[in-house]
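As you look at this complex, bear in mind that one protein chain is not there, while each of the others sits in place.
== subunit A ==
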Amino acid sequence: MDLTLHVERLGFRYGRTPVLHEVTLPEVRATEVTAVIGPNGSGKSTLLRCVAGFHRARGQVRLTGSDVGRRPDGGGILYLPQDPPPPSSITVFEAVLVARRIGGAGGRRQDHEAHVAATLTKLGLDEFATRRLSDLSGGQRQMVGLAQAMTRRPDVLLLDEPTSNLDLRNQLQVLRLVRDLARDQPAAVLAVVHDLSLAARIADRIVVLHDGVVHSSGPPAEVLTAEMLGAVYQVEGTVQETRDGVLTIAVTDSL
């Protein structure tokens, strides 16, 4: 049985303010990408942080499947924060090497370095390898963050708005990489995505979060509807499917 992430009846509050109420997600399976969408303040990032174990939440987060605990590399859950690594005098290579070496990873130094170099090359960051993070744009640093996640090869990857600082070309590249990573690793990916069209492109399944509860979930074509846009985002819009099956969302509200 493939690895599966189960999130059941998750509840969390910041002080007295409730943020998540009994959130149960559909199973997030290895090779699949599940996108979490919803308006600002709906609890998307908090949900990811609870699953990552950053917050003590009520409910259950479980990994099941015959693969769990059997991978020689350890696997595990990796959370990628929304903000890119901050500017510093650490180089791109060092930043990714750090991600690989933390946690007492054994193995030879040369092997770790080879892994980092291969990851940077795959992400197109090879030309920046010896540049300092402070010399990179926010988008480039975002890519470094993704390289840090990829070099760890997690079982479950939690991405908090992985494309928020990227231009259109890099958004598509990152989404493609995330899809490849989910398929090749294989890894279960749970990603918070703001752009609904991108969510439709990347995700096998979409979960709509509204006021800390799951409004709806399922395949993109079932979830992304004009009714959902009205009920959750309070906007009028249409969802169209192109001939090659790509869903596009058009907001018809006038400014």
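Just so we're on the same page, contacts are C-beta pairs under 8 Å (C-beta built on N, C-alpha and C of every residue); 3 or more make two chains touch, one makes a residue touch a chain; residues count from 1.
The rule is short, and it goes like this: contacts and distances are computed from a predicted model.
Look at the chain that isn't drawn here: its UniProt entry, checked against "Na+/H+ antiporter subunit G", "Iron ABC transporter permease", "Ribonuclease inhibitor" or "Glucose-1-phosphate adenylyltransferase", names it "Iron ABC transporter permease". Within the full complex, the residue among A:G41, A:P87 or A:G138 touching the omitted chain is A:P87. Note on the undisplayed chain: of the listed residues A:V98, A:L172 or A:L247, the one touching it is A:V98.
The chain that is not drawn here is touched, among residues A:D2, A:D126 or A:D195, by A:D126. What subunit A contributes to its contact with the hidden chain is residues 52-54, 71-81, 83, 85-91, 93-95, 98-103, 105-107, 111-115, 117-118, 120-121, 126, 129-130, 132, 134, 145, 148, 151-155.
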